[in-house]
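Excluded from the complex is one protein chain; the other protein chains are retained at their positions.
Should a chain be cited, it is by its letter among A, B and C, assigned in written order, with residues numbered from 1 in that chain.
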């Protein structure tokens, strides 16, 4: 394992320190926690948004803290959901009286830990509601299983629900819009190299020089299929087709996100974008806005995901609304 | 070589296409060139800023196009300076009558090609001036040699000279401020893994599992010293000390940039930032603003650079001025 | 009498030993079908549990389990933290009426409540390729016995954990892999095996 770190077991603490120092006017860490909040939290009478999860997905989630997006991010160990007490600390730190909304990615651990925190908060009289994001079409959608993962599409939920909360919307309204985004967003990813959890010290899986994993998640877990690497165009095609098969995007307008998983040069993301755009245009799907970059990473994994969000006027307006979050400035 | 590409010889063309499509309201490619300009270029009576160089440094330089920063970026082949005719196309496309200012990174090729373009433009009656950025303290500063390279500090030149141009400043004033930034900015980088130029197909150098290169540039060239990898704190210390030895930062205020070279997780950059900040604070150097992220990359190289810019009130004000460039929103 | 306060502490200590010893193995199992942190999670959690239990004085087994539960819940995270935490919390609650010592029937009931806690929290069932696939056979064995045969307990848990190899996962991260999850032992089932192996060792001395 080759990393620019000190103690592999202290990476999260040291990262938090480096983040707080980098943005002294924007962010603060709640003392003795792994909770990072807006400097001006709590914002009175605004529904507060809390998200988080394991770390290793930077800029998710702390990069999305800011007016018009998240109020707090709870930072777990690398790829490990934070514990209920930490989520509870976040809820308490940002509650401005209008309730707290949790954006949870659909992983067993995250759902359980955030729900336990919600129970603690509710016992203290704080109104809490949540959305469980599950945009990853690589995974079968079944009520008998864990269901789909939440991946890069989560960032659109942060953005749009955050914009809604900023308008002074109620907790119910924020929940409605968050679920609307979740219902209309689909993603799929792939990787050409694995990543190494610092405390583990070895890569999460091994790929031959000519192999790729299709349907990869964001935790270094293997994908759903391993095969011989193809061209960028074929990769873009495979990911986009899977998404289009899953939801009817016909005649609609979409926001596109081409997300890098950690070590894919922007050059390659733009090459993917060119093809995705071509496919959509051919099908009469109009691209309203495009986001290319690293939004939801998996440490130093090489690979990308494609996300499509089906838009209507309400979603467009909220997507375009101002955001001061460092990793999603609008 | 494992990359998400189509034809290794077409990566630049396809990237440009993907960029133009991603930002249809902000950017346009000058037809039949590798020149990308502000959608609203030329801006009448504003000094126009042109930068560029080889590609593979994304988001540099196209990501810095926007009001308050660059007017055009000229995109060469991977790690290869663009040709004079392309730079000349850029100059023509953005000249709004107040002259064109070239921000050149100090590499033999870049300097020659940009200067030849300037000669072409001047022959056509366009006023052109330039700054040659050389912030890399890893390289010996000697008038008998090529001199120092321009690396991540160049982004501060873009930002501040761009802000100055936006105020309506003359070409001479823009040049003065650009040189002031260059005089006060110092950088140094290191890498723990090489990168692969697509058309070359093999990594630029090889490092053992326990080795790092200190004093690395941004073109996959080897650094000035190879040694056993140390901790993040020691790396931060070595880079920062070299910078502090080179210019007197005592009692000054600085902007800090912790730049990722391509595949270093943000987590690691923030860990470096924590230590750099500690060192500066100990020495009584005040950190005015911090930038952590990928600003000037070297394809998928793993590593980072530290940049310090010594600020006065004039530079602070221009650094804080609005910028709409996607990769440097202020 | 089955378990004293000191036995319960020994149980946790022995479990900790096995977890620390097999930290890398658990992580390797989790790398194959999960996200590669189970060993790290369990190691961190049981380290904290040991620190806590070390400096505390306990009157009842229920108190020991309560501290184990709260520490796991607040220090592990992921899926295994709330699941093991909830199991020990329910076990603690089930043993509230007991004192310094726990008899076989109470203990069996506690394991029953613990497993119910895991199922309530994680909404999985036997056969989903999770830790439940070790807990359920162990509970069945206890329920069918009049007293504990430590050797049989260890064997049952061992057989159960090995059997997870042949299951296709439907819950937890391994479920994302579908058929590719087959031929791999479930990491949480393995850590549960260590728990019951440690129990067998405590009960056989």
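What we mean here is this: a contact is a pair of C-beta atoms (placed from the backbone, for glycine too) under 8 Å apart; a residue touches a chain by one contact, two chains touch by 3 or more.
For clarity, every value in this text was computed on a predicted model and none was experimentally measured.
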Chains in view touching the one left out: B
Touching residue (missing chain; options B:30, B:78 or B:98): B:78
Identified contact with the non-displayed chain, of B:63, B:150 or B:220: B:220
Option touching the unshown chain, where B:92, B:130, B:149 or B:310 are the choices: B:149
Among B:5, B:139, B:229 or B:327, the residue in touch with the chain that has been omitted: B:139
Interface residues of subunit B (partner: the chain not displayed): 9, 54, 76-85, 107-109, 112-113, 116, 138-140, 144-146, 149, 197, 199-200, 202, 204-205, 217, 219-222, 224
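In this text, only the chains that are shown with their structure count from here on.
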Other chains in touch with both subunit A and subunit C: none
Per-chain Cα centre nearest the global Cα centre, belonging to chain: A
Approximate Å spacing (C-alpha centroids) for the pair subunit A, subunit C: 32
Approximate Å spacing (C-alpha centroids) for the pair subunit A, subunit B: 29
Mean-CA-position distance for subunit C and subunit B (Å): 54
Multi-chain contact sites of subunit C, meaning residues that touch two or more partners: none
Sites on subunit A at which at least two other chains make contact: none
